[in-house]
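I have a structure I would like to understand better, so I am pasting it below and will then ask my questions one at a time.
One protein chain omitted, others in place.
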Amino acid sequence: MPDPVTLPVRIIFLDVDGTLTDGVIGFDGVGDSRHFWIRDGLALEWARDLGVLPVVISGRSSRAVEARMSDLSLEHYLGVKDKVAVAERVLQREGARWEECVMVGDDLPDVAMMRRVGWPIAVADAQPEVRRFAKTVLQHAGGRGAARETVELVLGHNGAWEQVLKRYDAL
Amino acid sequence: MPDPVTLPVRIIFLDVDGTLTDGVIGFDGVGDSRHFWIRDGLALEWARDLGVLPVVISGRSSRAVEARMSDLSLEHYLGVKDKVAVAERVLQREGARWEECVMVGDDLPDVAMMRRVGWPIAVADAQPEVRRFAKTVLQHAGGRGAARETVELVLGHNGAWEQVLKRYDAL
Amino acid sequence: MPDPVTLPVRIIFLDVDGTLTDGVIGFDGVGDSRHFWIRDGLALEWARDLGVLPVVISGRSSRAVEARMSDLSLEHYLGVKDKVAVAERVLQREGARWEECVMVGDDLPDVAMMRRVGWPIAVADAQPEVRRFAKTVLQHAGGRGAARETVELVLGHNGAWEQVLKRYDAL
Partner (left out) sequence: MPDPVTLPVRIIFLDVDGTLTDGVIGFDGVGDSRHFWIRDGLALEWARDLGVLPVVISGRSSRAVEARMSDLSLEHYLGVKDKVAVAERVLQREGARWEECVMVGDDLPDVAMMRRVGWPIAVADAQPEVRRFAKTVLQHAGGRGAARETVELVLGHNGAWEQVLKRYDAL
């Protein structure tokens, strides 16, 4: 199956809960916690190094997500009511078009973004009503490799994946 | 299979541990923690917006559960010895009847409630001795979408599910 | 298959890590955490109410385990070098014999106890080299219902399980 876009991908928009996390939200007496996937973080660094900008947009605010975003130095917008408006400002700044973007999501609040980007992607365990807006349904679930798989697909599409393997002497 | 009730559902009673959580209770040196499901919380907000009141009743007290309840602004009763008595006060205040209620549970302390409501529901991984009191056994486990699936069933039954899809431009 | 003991069970000895927990030991910058199973705790309370004493013995010390033990008011011994010596003191105090005891375990440090009790039990995901010392291999894994299943087996053996169902109006 050919990739669903022809232009190189310039931006990967990512949801947080259920996409960069496994959908679990932990609570103790102090506040919230989240589960991220170590290999996702590594892959997002490769993407940035190789000219693809990851941008994280979430409808919720969370000190746990803030901590992970800082850990990865990712551009992120939390507590966002209108994801599309935020994304449009990023597009304008980058001089990019929707067709050059990926959006990875898992649930209904991601649909508006998925309908606009050139390459909408749903995590393996996305809600059924969301999966039908995706051009690619991943083999990995949210927080269990979905972002890693997305980066591999995108860098493969852009012709940059071999550079990752070369960096690790793994060609 | 037709829905097991004919009246619209007005109240969803929910157990916490094993229903809104995955049944795991975490402990560190300070206190307890719980795992909730992000998509459950979203769905409970839809329910409330569309005229179905979620009410959480738990036999245990927990600072972690308190934190999640505040996060979702859910009506909740923790450390409850007699769940039925609490529910009856809610029914009286709302002018509702047991036949208009759902109860979602996973274990023996939920049976008394399940025997009274019009639509008793067991999570996918409920104890076998509890499942037989349910009119619906969910496909999703506790803390892994049980509440989300319940809300979808209930809003579908009430004829309100399309309004959710419309809100997200996902019809 | 008949139960492997004829006398009623008076004491259930339980390991902690991998038996009452799922075998995961969490760490943050402050210390350790553990995952317990809510339905296990409930069942251990039934056992005690119905004349079967649960006694927890662990080779490790842990503030997280201490917290759960207090939460359940369970008799417990942590950081124990010689589990058999501790158990023998319990037997003497209770005037009980090894044949009247269950031991539930998952790994090699539990074998010495399993070889002594009348009814040695291995959790579903016990190490293979431990499973062969068990008279019963559970269907539930450690920290995922192993203790609950044990209590159901023991109370069934003792003829007391119906009293649990009666208590919850679930007969």
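Labels for the chains are A, B and C, by order of writing; each one numbers its residues from 1.
Convention: contacts are C-beta pairs under 8 Å (C-beta built on N, C-alpha and C of every residue); 3 or more make two chains touch, one makes a residue touch a chain.
Being a predicted model, the structure only gives us computed values, none of them experimental.
Here is the thing to keep in mind: the chain we left out touches A, C in the whole complex. Looking at A:R39, A:R115 or A:R131, the residue that reaches the missing chain in the full complex is A:R39. If you put the missing chain back, the residues of chain C touching it would be 17-18, 21, 23-33, 106-109, 111-112, 115, 127, 129-130, 133. Within the complete assembly, residues 22, 26, 28, 30-39, 41-42, 63-68, 71, 143, 164-165, 167-170 of chain A touch the chain that is not shown.
The working rule: only the chains that are shown with their structure count from here on.
If the chains shown are joined wherever they touch, the resulting network is a simple chain of contacts running from one end to the other without closing. For chain A, the chain with the farthest CA centroid is C.
Shared numbers divided by all numbers used gives the overlap of an interface; between chain A and chain B this overlap falls below half, so the copies present different residues. If you average the CA atoms of chain A and of chain C, the two centres end up 44 Å from each other.
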